[in-house]
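Here's the structure we're looking at; comments come further down.
Omission of a single protein chain aside, the complex is shown with its protein chains in their original locations.
For chain A:
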Amino acid sequence: MTARFLPVTQRLITCTRSVLSAPILVRERWLLNNGRHRLFSSMTGMLRSEDKVIVNFINRDGEKITTEGKIGDSLLDVVVEKNLDIDGFGACEGTLACSTCHLIFDDDIFKQLDSATDEELDMLDLAYGLTDTSRLGCQICLKKFMNDMTVKVPEGVSDVRQAADMSKTTSGI
């Protein structure tokens, strides 16, 4: 596969919000993932457990997915790196242009999050099922206090009839 870069600015947006966690250069990670995938994985393996937190996702079908993520990573990074099966999540790849990374937080965690920028709120306003504790996953970077938090993926569709039980036809990829 040949490769091309978007202008760097577009790939830098993830997590520039967080002062404590260093901004993540998506472009660098892209390189790691593309060319040196195994090296990247083994680096991850070497991280100490205190650099990680547990995150629980409640998927659209109500299934709970428990995984861990590195402190400083965004929730979009976690979904990507752990290959979580959340359909359509992160369509704009973390560039604040789609709102498909919308997640709903518990009240106590929500209160402790860095406040959202106007740009995040603008995009969030387009999200399905917006709640008072909604945020965009590509803008939330993991911190220690988030350990074992639970975030909910909102129903993607407005009509509950549409949440049909597809367990028989899905292969569960």
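Following the convention adopted for this analysis, contacts are C-beta pairs under 8 Å (C-beta built on N, C-alpha and C of every residue); 3 or more make two chains touch, one makes a residue touch a chain; residues count from 1.
What we mean here is this: contacts and distances are computed from a predicted model.
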Per UniProt, the name of the complex member that is left out, chosen from "NADPH:adrenodoxin oxidoreductase, mitochondrial", "DNA primase large subunit", "NEDD8-activating enzyme E1 catalytic subunit" or "Cytoplasmic tRNA 2-thiolation protein 2": "NADPH:adrenodoxin oxidoreductase, mitochondrial"
Residue, one of A:74, A:99 or A:139, that touches the chain absent here: A:99
Interface residues of chain A (partner: the chain not displayed): 1-7, 10, 29-30, 33-34, 37, 80-81, 83, 85, 87-88, 90-93, 95-100, 118-119, 121-123, 125-128, 130, 156-157, 159, 161-162, 164, 166, 168-171, 173
